[in-house]
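Once you've had a glance at the structure underneath, I'll fire off some questions.
Note that one protein chain is taken out, while the other chains of the complex remain in position.
Presenting chain A:
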Amino acid sequence: MSDQAVLPTTNDLEDIAGQVWAAFLDDGHEVVPSEDQQAPFDLSASVAIMGAFEGHVIVQCTTQASRDVASVLFEMPTEEVSEAEIGDALGELANVLGGNLKSMLPGPSTMSLPRVAETTHEHWPSTVEICRTVVTWRDEQFTLLLLSSDQQHRLERDVA
């Protein structure tokens, strides 16, 4: 991969989040960058990007936040959404965010199907964080992350 590749920034992540929420989760609540950039989570949805860029796009949030997402997408009361619907909704959110981020990354590349895990501590070995943000929607926080598995990015981080 070229050393000159311009990678997405936190601002890009926030712009994409704004577009995705406005299109799919338009329930009158706006998604805004959170003042607190550390947010609790117990669910993690991710897609892997493979090709000219190697890495992961990850969405982390609480079960309650993911219930809210599923509630809007499935148009049903929050307390009635099932675990399967929560997983489906959060996975699709990661899929759409990942696809839009992928368009800003060096290509060609392919993207995996989304994976949703129940976890409070997820480890992504041999990766370096390219950008991250925490956004707030309906008083719930969502952490959005782009990680790279590229050795060059790890070297640059180590030098820095």
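Annotations for the structure displayed:
Heads up, the rule we're going with is that contacts are C-beta pairs under 8 Å (C-beta built on N, C-alpha and C of every residue); 3 or more make two chains touch, one makes a residue touch a chain; residues count from 1.
Here, contacts and distances are computed from a predicted model.
The chain absent from the displayed complex carries the UniProt protein name "Response regulator", chosen from "ATP-binding protein", "Tryptophan synthase beta chain", "Response regulator" or "Peptide ABC transporter permease".
Within the full complex, the residue among A:Leu7, A:Ala89 or A:Leu147 touching the omitted chain is A:Ala89. Mapped onto chain A, contacts with the missing chain fall at residues 19-20, 22-24, 70, 73-75, 84-85, 88-89, 91-92, 95-96, 98-100, 102-103, 107-109, 111-113.
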